[in-house]
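Only one protein chain is missing from this complex, and each of the others stays in its spot.
Think of it as A, B and C in the order they're written, each chain with its own count starting at 1.
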Amino acid sequence: MTTTTVVPRRHPKGAGLAPLAGYLARRLLSAAVVVAIVSMLVFAFVHAAPGGPERSIGGRFATAEQLVAIREQYRLNDPLWTQYGQFVSSALGLDFGTSYSMREPVTDSISRAASTTVPLVLFGWLAALLIGTALGVVSARHAGGAFDRGVLGFTVVGASAPIFATAILLSYVFGVALGWLPTLGEGDGGMDRIRHLVLPGVTLAIAAMAAITKVTKVRVGQVLEADHITFATARGLPPRGVLVSEVLRNSGVQLVTQAGAVLVAMLSAVILVEEVFDLDGLGSLLIQAITARDIPLIQAITLFTCIFIVAVNLVVDLVCMAIDPRLRIGRGGVTR
Amino acid sequence: MTLLLTGAACGGSATSPAAGGLKVLVPVQGALLDPTQASIQSLGILLLGLEPLQRLRPDGSLRPNLATEVEQPDPRTFVYTIRSGVRFWDGTPLTADDVVHSFNLHAAKGSKSINASLWASVSNVAKTGEDEVTVELAEPDPQFPYVVAQTGIVSKAFYEKHKGNVGTPAVMNMGTGPYEFASFKPSSETVLRANPEYWGDKPAHDEVTARTVGDDSTRLLAVQSGEFDGIFNVPLNQLRSYAGLEGFEQAEAPDYAVYKFNFDTSKAPWDDIHLRRAVTLAINRADLIKGPLGGKATPAPTLVPADVMTTLAATDEVSRLYQRLESDLQFDMKVAKQEMARSSVPDGVSVTVPVTGSDPNLSAIAQTAAQSLAEIGVELKIQEVDDNTYYDAVYFKHTTDGFTLDNFGATSPDPANLPLYCLLSANGLPDGSGVNIAEYSDPQVDNALQRSQRLGTEDPKRGALLLDALESAAKDIPYVPIAHPNVYAVGNSKLDLSHFSTFWWLTDWTRLGSS
Amino acid sequence: MSTSLTLTGWRTRRPRRRPGIPVGVLIAAVLLLVPIVCVLFPSLGPGNATRIVASDALLTPSAEHWLGTDSLGRDVFARMVHGASSALLGPLLLASVTVAISTVLALIAGYYRGWADGVISRFVDVLYSVPPLVVAVVLVGVLGGGFWLGVAVLTVFNLPHNVRVLRAAVEEQAQLPYIEAAKTLGTKSIRILWRHLVPVISPLIVASFFLRFTYGIVDLSALSFLGLGVPPGSTDWGRMLAENRVTMLQNFWATAAPGLALIVMAVSANIVGDWLYNRYEAAGRAR
Partner (left out) sequence: MTSLDTTESAVLDVAALSIRGRRAGAEVGIVDNVALRVASGEAIAVVGESGSGKSLTVRALLDLLPPGVTAAGSIRFDHRSLGKLTARERHRLRGCQLAFVMQDPFTMLNPLQRCGEQIMAALRARDRRLTRKLCRAQAVARLEEVGISDPAVADRYPFELSGGMRQRVAIAAAIAERPRVLVADEPTTALDVTTQREILSLLDRLRRDHGLSLVLITHDLDVAFSVCDRVYVMYAGTVVESGPTAAVADRPRHPYTFSLIQAKPPLDVRVDRLLNLPGGVPSPGNWPEGCRFAPRCRWATDECTHEHPALNDVAPAHQVRCVRAGEIEHELVPRAAPTVIGSDRLARADETEALVHVRAARKTFGTGRRAKVAVESADIDVFAGESVGLVGESGSGKTTLARMIVGLTRPTSGEVRVGGVDLGQGKLSRADWSMVRSTAQMAFQDPYSTLNLRLSVGDTLNEAIRLAPKDTVRRDPAELLDLVGLPTSYQQRRPTQLSGGERQRVAIARALARNPRLIVCDEIVSALDVSVQAHVLNLLADLRRDLGLSYLFITHDLAVVRQVTERVYVLMDGRIVEQGSTPAVLDDPRDSYTKQLIRSVPAHHRRDGLVDRSRRTP
């Protein structure tokens, strides 16, 4: 009987990394282009807007020449391109300019605002991720059961309800009626801040949970019907082990992608939550900046948000590549 | 799962004790703790820390504060004697140089202070003695004492040390007031600690927190949950909700501000008096007060409220004129239609009226008026824009369709305040600030107003001149004054609102009862 | 001796496909009909949607005003009925425009591949990394509110996800033999797209339409809440919710009615959409 020594396709380890570096370079380049386009768009729009920063600085009773003085001081009368060029050159030097209305480096106002928004978004996102995944897996395994329909109902209502409606309900029940939690403001740091961020965080989580649950339920349902699950069970592997190494791992790519998408969507939702819970986060700062036509502040917030989103998308892709080797080694694999 | 709990106005709830000190909600706060960037209500907090030379009493009179006495040798000069032995929070003594510096922040040439227009008439500020500062005006300005009463005195050394970023959360500011700045979140929250070595009466609370909440219903829930001791400038349509809260008293005062429609007399078709009269008579001002303003306002026959006018003119003379002006504005659809027929646009006109979201009463008034104006063919399209666009269009560039609606608040308790802004032709465009929205210019009215400026603050002749100006302006109908909204405040036992007044923000509102 | 030899515990229990339409979907469909009925008969109920009666502001529900009145004394029930059209129109417009454009883009990208696919994918990547509501706030805030601007902005930001989903489906189907057979027979590409590919991915198109409709409801009401969508005083549920919220304690139903209506419509659209997708997608699948 001939036992043919079968030699697999050669796969030098080194080759694995070269395309990765190339891929990263390409992604960063396209990211830079995207961020540039968006910042240019926002810059143009803010300048096209009626009114200007000199209004909010000069106040209601400012006289004409006082306003002209302000525009001169901030060189607002230069042609748009030079102003934008100035912005880009200083931005590359990591100096994003000084806020007109706050009279402090833009990075200070943003970091202060971020100290509220970042923990809020992270808390909401993690809660949505953990609970969403758990609900998704359980309802996938008992598809069609009462629990599954219950979960579907809750998450669909949660996602459909306008955020401010959920917010009012929560702050009315837990803030006013029960008085457990503060209904507004971001507290003075430490434990107090966490107490203040519970209600807004839960509001964010509810809105995002539906998307995570749905994707998990669909994907886990598909994987459970795959042959390799039957084969793993037929080999006597413990159900718990199969759930982790086979089911969750194979749903990983879809889950991570959805988690990224939800995080990006939360950036928009947080504006509403900050408005309703009166939090001094990036959302309220942006709305204030728009009203005051505070151009450096608007530019900086939009720029950082874009960079954050591009970073999230990149990390998601890298994690997916880590999970699924087929993505890492490109379209490779043996054609049938 | 019913979304919102049923049960309409349920009363207050467990009022958890405020975490020490006084916590109040104020309508607006500046983005900087700096006198050059604070105006009207946002001064209410700033002046607790950076106190003025003279302080307003709830009854409108001025009491000495950092200035022990004030002399006015002639209508154009004011001499202030600075109180000695007063120290800034960092221990450095208050000197005349600090006062000069504080005044020049606004009065100096090319100053970017939003109050610079109030100091426009000042020609020179000088230290004329060890504890003496003299201010000379280019021409007499009876309102000047009120301007000084709202200007916070700061430390010159502090400004030089923190060049450029005074007033930011990291630096804040240095003052002599009863309360020290503890923490500051731009336009959102200021916390002040009592200043133990304050030269005057001991501060009433060990800590004062002033918070600004943009969203009306969040603010209501916050007060209901007991997190705050009081709230100033309650939105009129929410008054009944606040009234229902246990343990909270309500205080009321007429506001020296006026909701008014403005006709841009320099722009067709609004330059036609018939159209302006038709529109005026087609607006049911009584309905506007009862509906959108919730009955919480007094009818306004002209720009200045009667009780403000009576401080400078005889009561009977004022009431006689105001009755006549009121009758001219009586809602009369029949006459309105006749006037419309005789106007330059008999078959109607369509106009877009900008309103801003920060004052919901504007859109409510516009919608109610639109219903009756439609009957004479004037079609109002209401467009909500943000504050910056609104101010730019209505006040600065007059780039609207010519028919606008605004709530113009006075910057000082003096009766001449509104007439000067709204009627003086110098305040029209292109060189003025544009607050004369109607671009109204009438030599007779200008003359009366300028002559009133040259008289002493208390001189009754000033009142008569102002009444003449108001009467002759009314004939040309540049504006349709609707009502003076009342100002409301709600507070629990910690916030004594017994002497609550229109210009509460110029007084020491932390101890209104006894100040 | 009968033993039920089923796998230990956790194999998925495939939902039994009961014949006919499940009850939940029926209810959802009926609920979706309500706004449509309101659009057809805008003058249902006693009150008048736009008449401002200053004297009866903020009345609680009564025989004359079924849902009470708002702060300007307008009948809330009449405004709800009148508002149904804008509550339906906005999301409907948003969903149909989004789905139409994304289907065309997906067909081109998925079928032709090559440079067209490259351009469209780059376009989708750019939109994907832009925060939708942030830019919406900047644009709409800066250029002044307005219903159409709100819908346009949200449409642009709903495109990327839809294009990606549909493009993947088109790309997968385009490689199957029945398409290759059509090519060898000489069918023109346009006809292949229209006659073969669109019917096959139609369940996906229908499902994404309902999904965009739901997002439309939620996002447009968010814009109204921020004061950026429809003009003040208009009978739009999102606008009414934002305006009446302030006087919630006086007339609770002036806020609850629009809020509940938005949620019920969004949930119903979601349920009907899901059900349609599952029903037709199964029919479309090969096995």
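As a working rule, a residue touches a chain if its C-beta (ideal position, glycine included) is under 8 Å from a C-beta of that chain, and two chains touch if they have at least 3 such contacts.
Treat the numbers as computed from the prediction; the structure is a model and nothing was measured.
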item: Chains in view that touch the one left out, judged over the entire complex; value: A, C
item: Chain not shown: contacting residue from A:Gly22, A:Gly150, A:Gly189 or A:Gly241; value: A:Gly241
item: Contact partner of the left-out chain, one of A:Gly22, A:Gly189 or A:Pro325; value: A:Pro325
item: Hidden partner interface residues of chain C, rising order; value: 1-9, 11-14, 16-19, 176-178, 180-187, 195-196, 199-200, 202, 283-287
item: Sites on chain A contacted by the missing partner chain, in the whole complex; value: 1, 3-9, 11, 226-228, 230-239, 241, 245-246, 249-250, 252, 323-326, 329, 332-336
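In the analysis below, only the chains that are shown with their structure count from here on.
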item: Chain contact topology (line, ring, star, complete or other); value: complete
item: Pair with more cross-chain C-beta pairs in contact, given B-C and A-C; value: A-C
item: Distance from chain B to chain A - Cα centre to Cα centre, in angstrom; value: 42
item: Chain centre separation in whole Å, for chain C relative to chain B (CA means); value: 45
item: Between chain C and chain A, distance of the C-alpha-averaged centres to the nearest whole Å; value: 22
item: Where chain A touches two or more other chains, by residue; value: 49-50, 157, 161, 165, 168, 275, 290-291
item: Multi-partner residues of chain C (at least 2 other chains); value: 141, 144, 245, 248, 259, 263
item: Sites on chain B touched by chain A in the complex; value: 1, 3-5, 13-14, 16, 31-32, 34, 37, 39, 110, 112-118, 120, 164-165, 167-170, 183, 185-189, 211, 213-215, 217-219, 221-222, 224-227, 385-389, 391-393, 395-396, 399, 411, 421, 430-433, 435
item: Touching residues on chain B, where the partner in the complex is chain C; value: 2-10, 216-217, 220, 235, 237-238, 240-241, 244, 287-288, 290-292, 294, 355, 357, 360, 363-364, 366-368, 371, 381-386, 389
item: Chain A residues within the chain B interface of the complex; value: 49-52, 55-64, 66-67, 69-70, 73, 101-104, 108-109, 112, 157, 161, 165, 168-169, 171-173, 175-177, 179, 182-185, 188, 275-278, 280, 284, 288, 290-293
